[in-house]
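All protein chains of the complex are present and in place, except for one that has been dropped.
Let's turn to chain A:
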């Protein structure tokens, strides 16, 4: 599946600006971007539902509308609520199957496959979001397609369903199929995808492999909670390569505690330094800057819909304001990636991180 120089505007509003990328066979391509970035529009252009103003979208080398066997070519999940409310799951799938001359027996197979066999006579209007998502996946699987286009397929699914979708993507890619998987959650895509296409405000920001993206953005840091903030600052006063950032303090620590992130320092050296300087640590843990944070750094400036951080609403709306957290961007290591708009009072909240060790003394 490939898009070449695709541009699209709705009225005067540009949606996609020269979007080009390829989702090759045998690979899960993660397509990530914030809400309103243009992911769904791109996928709909690929499937011929929306006509591009410029550029081409090809599936197996031809525009999708010219494919002889659409359901064998692409299985698509674009909307969890795509089945008419008054139609049963079986009737819905049967009508889709007939279009491409797929036998009724295949409908039963995909109902079994997606765990909807017991709901075959249930009307789609009674389905939960997760069941609707399963039904959409069942519809996508009807033609045993060579390519999968999945737009936020795990929305509403339970843990078992999420795992099943991941397995489906991985196994489909292993079987040589091309899988284009969109999500606004980098963490979800990173677990499944091989390559990443990151989009923001209709522009492709990065095309890279997940491994490269992780290697590029995973920076080790040490999270500490200590009452000896002054000693800590003095300890690193002559270490220009080390960056100390104060973060929001979680509940449950003594009143004199303050939380910090230490970046660019060796774990062992810091631990020995704490001992040598007799710094008390309520918490001492090695963490990594998460993929999600790196992704947010990359896309935050391109996010179309940015909410006011909780805690920064007008006083009338929140009469008591015990804490002043700031957007996650405030904790970003690279100042050039920070959005310019909101004021950022200290201390910063803890960055979304993946703990790798649990340590610290209470």
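Please note the rule applied: contacts are C-beta pairs under 8 Å (C-beta built on N, C-alpha and C of every residue); 3 or more make two chains touch, one makes a residue touch a chain; residues count from 1.
In this section, contacts and distances are computed from a predicted model.
Taken from the listed names "Monovalent cation/H+ antiporter subunit A", "HEAT repeat domain-containing protein", "ABC transporter permease" or "NADH-quinone oxidoreductase subunit J", the protein name that UniProt assigns to the chain not shown is "ABC transporter permease".
Touch with the chain that is not drawn comes from one residue among A:37, A:78, A:181 or A:198, which is A:78. Within the full complex, the residue among A:160, A:251 or A:268 touching the omitted chain is A:160.
Across the entire complex, the residue among A:14, A:48 or A:264 in touch with the chain not shown is A:48. Among A:106, A:184, A:217 or A:300, only A:106 touches the chain left out of the display.
Among the residues A:1, A:28, A:141 or A:222, only A:141 touches the chain that is left out of the figure. Interface with the hidden chain, as seen from chain A, comprises residues 10, 41, 44, 47-51, 64-65, 67-72, 74, 76, 78-79, 81-88, 91-92, 94-103, 106, 109, 112-115, 117, 134, 136, 139, 141-144, 160-161, 164, 167-172.
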